[in-house]
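The complex is shown incomplete by one protein chain, all other protein chains being positioned as in the whole.
For clarity, chains are labelled A and B in written order, and residue numbers in each chain start from 1.
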Amino acid sequence: MIHNLPWLFLLLPLIVAAIDWLWFSKCPRTAATLSTLSAIATFALCVAYLNGWQTGTPDVYTWLPVAKEGMTSLSMGLVTDALAMRMMLVVTGIGSLVHIFSIGYMKGDTSNLSRYFAGLSIFMFSMSTIVLADNLAMTFIGWEMVGFSSYLLIGHWFNKDSAADAAKKAFITNRVGDFGFLIGILLTLAVFGTITFAEMGGKAAGIAPALLTATVICLFCGAVGKSAQFPLHVWLPDAMEGPTPVSALIHAATMVAAGVYMLVRLQVSMGTEAFTETACITIASVGAITAVLAALMALQQDDIKRVLAYSTLSQLGYMVMAVGLLAGEAAMFHLYTHAWFKALLFLGAGAIIVCCHHEQDIWKMGGLAKRMPLTVLCFLMGTFALIAIPGFSGFFSKEAILHAALETSPVFFWIGAGVAALTTFYMTRLCLVAFCGQARDHGAAEAKEAGPTMLLPLLALAVMAIISGYGFIADFLVPYAGFEAHGFELGLPFYVSMGSLVLGLIAAFIVYGCGKRKTDPLAGNALSTALRKRLYIDSIYDKGLIGGIQEYGAQIIEFADAALIRGMIVQGFAWLTAKIGMLLSWIQNGSLRGYALVAGIGIIIFMFILAFTIPTI
Amino acid sequence: MTPLAHYLIFSGILFSIGLAGVIIRKNIIVVFMCLEMMLSAANISLVAFSRAQGVNGIPVYDAQVLALFIVAIAAAEVAIGLALIVAMFRARKSVESSTLNTLKD
Partner (left out) sequence: MESAISSILFYVFAVAAVLCAFGVVAFRNPVSSAMNMALCFGFTAAVYFGMGAQFLGIVQLIVYAGAILVLFLFIIMMLDVKAEEHARRSFPLACIAVIIAGIFAGFVTKVAISLPGATSGECPALVLCESIGDLAPGAVEQDTAAKNHTPYGAAMPELSPAAAAIELGADEATAAKATAFPDTKLLGKSLFTKYNIPFVILSFALLAGTVGAVALGRKLRKN
């Protein structure tokens, strides 16, 4: 019985979500409390497991049994290895803090809060399903479920057109990647003969490299969608229309990292030999392109959440690049530190937004450092971690990735270094504009320190953002079996990353001064406009892809509708019925003699059958 | 002596003449007569079989009882059928079957 306890990770949030929605849809306070308690309970359970509390392997339930020999039954099982349980710590830990923060953040919101908290709980359930799944089918179920909960939460304020559109965009863009993922799962089943992670090991050696490449790249498509990699990155910045805690939990710390987690899980279970050279280069290139493009676009964003969103994209690009360089360890390290400090940044941004009366434009803020010092301090901790100032957690994980890149491929190393400089530049810009100088708008002028339910999670996350990178903690908590933090060492990666850090800092200070400027001095030229317009990628998708699909799709549908359905089926049946009716009405002419004639013909046919075709006994 | 087959053929010819009459004739009273003739033709084959199937020189009387029942039913049918014809004549002033085409319109 007790060995089935890990199922609670899944069932508790699911049941709470159902209860929230079914019974407490009219009392949001109870719903919020229940959801928060369930998140904290799963967190406590997770901590207990990490402290070595072993209860044995949870039962595997056969979901869709297949009786035939040699076929795979679909089952539902949980893995409780270090990779999964430490990832669960990130999910439930940040999840709990976000739940607590949400209580403060959503106070006074007039929308249906029970729906919000039910959505959060459903997200916790689905994310746990991804993390704990012992086979790809179950991962896929969780994969779709997180997409669904993400849709629910992005579109929480569905009265706003932009939020509803963003929710749809996220959902549909994810579908594209999921399609590849589904093909990848089927390919895995065909190539490996199993989709259970535990049974994949050692099978890659005897398989043709082309098949392996195809399988891995198809599976990677799922990660491209979920982790918002180029070219499917467009949904993530728009997803910022959702409530900020949701952005912190789903679109910064956990769900978007699920792609990275899944890739590392595959690397661990299939073995790195399954990742052929072509597949690796593809993955790493996509990651690198995303990192560079996202960092460039972040340079000219004015919305505080959008800056962070592009930063998330860029950091996810880092992680995917690391996976492509077969440095799953470094990728998971960065995922883990990034989860803490990016959640911190988002929650800090959320606190700032609430305190500035829902103002998100950094050019309308300013001088916040004096008005809400504690929040700003926490935010700065997150920033330092993100731009990798030595001593903060991000520094260690970025070093790990740069190390791995230098060992494998110097091209990716220099790309990483360039992105690091860009990151420093845009984060410094954000801080200088928003926190220094004078308030530029009455919202910022009236800002006050956030309440305790918002500050406490911020402080907890700030602590984690500082210390989580140190070896003595990371060795126990980084979601990777047998992780060992490499000691910080002087060398080329260190010098280059320090160089890019200093370069970014100096450039930002020169351009933006100490927050005295009213507008962006870099704005106005063609490059800046292009970056603001997200390099026109979204417009191209909108006009070329979506417009084209809609136009040609409309024509196809028009054809199907008018010619096939209306012309052939509806009118065709009507025509046929009319013709048959006319024929029958000729028979049904009301003439008694006609009926007698038909009856006579019938008698003859009947007699013929009876007397001449049925053999006599 | 006459074999069974000849009685059956006689019965069949009578029946087919009745059938042709039902189809050809317009006068519904004559149509009705032809129907009666068809029933009678069926009776002939029943009686013929009754005799031909006989054992030890005694005919099978089941068939003759059936024929008797047919006669009785035919009598009842004629009573009702003619009453219907009278009713129809009252309504349409005609016994032409071609006037019975209300269903067509």
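Convention: a contact is a pair of C-beta atoms (placed from the backbone, for glycine too) under 8 Å apart; a residue touches a chain by one contact, two chains touch by 3 or more.
From a predicted model like this one, the values you see are computed outputs, not experimental measurements.
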{"item": "Touching residues (missing chain, whole complex) on chain B", "value": "1-21, 23-27, 29-30, 32-34, 36-37, 40, 43-44, 47-48, 50-59, 61-62, 64-65, 67-69, 71-80, 82-87, 89-90, 94-96"}
{"item": "Contacts of chain A with the absent chain, listed as residue ranges", "value": "593, 597, 600-601, 603-604, 607-608, 611-612, 616-617"}
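Here, only the chains that are shown with their structure count from here on.
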{"item": "Chain B contact footprint on chain A (complex, rising order)", "value": "585, 588-593, 596-597, 600, 603"}
{"item": "Interfacial residue positions of chain B with respect to chain A in the complex", "value": "19, 22-26, 28, 31, 97-98, 100-105"}
